[in-house]
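With one protein chain held back, the other chains of the complex are shown just where they sit.
== chain A ==
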Amino acid sequence: MSASSPTIAGSVPEFRAAGTDLSERRRSGVSRGPIVDLPVTSGTIGIDWAADGSARIGASTTISAIASDQRIRDAYPGIAGAAQGLATPQIRHLATLGGNLAQRSRCWYFRNPQIGCLKKGGSGCPARSGNHLYHAVFDLGPCVAPHPSTMAMALLAYDATIATDHRSRLSIPDLLGNGTNGAADNALEPGERIEAISFPAPLASERADYKRAISRTYAEWPLVEICARALVSGGIFQHVRIAAGGIAPVPLRLTACEAALEGKPANAEVIAQAAQLATSGAKPLPMTGYKLELLVGLVRDVMERIAK
C-alpha cells in the first residue's frame, strides 16, 4: 500500500460526544489527533416542546431516549422509528443525536487504517475502482460512500433544522452538503458544534414510518433506508415527504416519488407506479444496481403502511 499511503490528520481536534464512532477509529488508528469532549449542558440535552406542538431535541440526547419518548413517538413517528431502527440497544443507550449526525463514514476503505482515501486526505476513492458492494447508487461526488447517519435522513423528511454554536436553522443540506465534497462527511466549520435540532410542529393526524433493508433482522448498516410522512385525507395522499439513505453521499429526498403521490389515491397501484420514480437520477456503480430495486421495494413497503 505504499503507493497510496494514508495521511491521517494528526493535529485537528475531534469532538467526542459518546464516542461510539470515535472509539473504534481510535482503536484502529484512523483517528489519532487530540480529542475534545463535548460538555453536556441543560441546553444540549433533553426534549423541549413549544406551545405549537413543535419539539427541540438537544444534541446530547441519546438515541434511545428519543426512540422511547412517547410524545416523540406520537408526534414524529418517523424520527422515533429511525432512532429505534439504528445500531444496537447498547449503542442506542450511549450514542447521541448530535453524534449520529456528525459521525464519520462507515466505508470499509475509510475505516481501514492502511488504505488512503479522499476522507483521509488522499487523492482518490479506492472504493470506486475497488469493492463498493455497499456503496452509493446515486453517484453524486468523488467519494462513493453512502452517508452513515440514519437520523440525518429522518430529519430531512421532517424539514428539521440544526442549531450550532456558530449558526442557527441549518437544513440537512446545509449541514451535510450536496455530496460533492468527498473529503468531508459534513459541512460544519472547523470547531463548530451541533447544539440542538428543531422540528416543525407535526401536521394534524399525519402518518410516518421508517424502514431499512438489510440482510439480517437487526443490527446492520442499511443497504437502503426510507423515512416517509404523509397525510391521508379522504383516501388521498397529501404533504408527502420521502427521504432515503444508504444510496448517496448525503440523504436524498425522493421528490419525483413525492410528486407522483401528492393528491393521488392512497392505494397499492398508485404507490407501485410512483415507487418506480424513486430511481430517477440514479447513477449506479457496477456493484450497486441492486439498491435501486430495494429502494423501489422500500418505498412501496413504507407508503403502503402509511396508506393503511
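Definition applied: a residue touches a chain if its C-beta (ideal position, glycine included) is under 8 Å from a C-beta of that chain, and two chains touch if they have at least 3 such contacts; residues count from 1.
Throughout what follows, contacts and distances are computed from a predicted model.
Enquirer: Looking at what's absent rather than what's present, what does UniProt name the missing chain, "Fe-S cluster assembly protein SufD", "Carbon-monoxide dehydrogenase large subunit", "sulfate adenylyltransferase" or "Membrane protein"?
Expert: Choosing among "Fe-S cluster assembly protein SufD", "Carbon-monoxide dehydrogenase large subunit", "sulfate adenylyltransferase" or "Membrane protein", the correct UniProt name is "Carbon-monoxide dehydrogenase large subunit".
Enquirer: May I ask which residue of A:Gly98, A:Pro126 or A:Gly141 touches the chain that does not appear here?
Expert: Here the residue in touch with the unshown chain is A:Pro126.
Enquirer: With respect to the chain omitted from the figure, which of A:Leu101, A:Ile115, A:Ile197 or A:Ile306 is a touching residue?
Expert: Only one of A:Leu101, A:Ile115, A:Ile197 or A:Ile306 touches the chain omitted from view, namely A:Ile115.
Enquirer: Which residue among A:Thr41, A:Thr88 or A:Asn267 touches the omitted chain?
Expert: The one listed residue touching the chain not shown is A:Thr88.
Enquirer: So which of A:Ile45, A:Leu118 or A:Leu223 would be touching the chain we can't see?
Expert: A:Leu223
Enquirer: Against the chain that's been left off, what residues of chain A make contact? List them.
Expert: Considering the whole complex, chain A reaches the absent chain at 1-3, 16, 18-20, 23-24, 26-29, 35, 37, 87-91, 93-94, 106, 108-109, 111-112, 114-115, 126, 129-131, 133, 213-221, 223, 286-291, 293-294, 296-298, 300-301.
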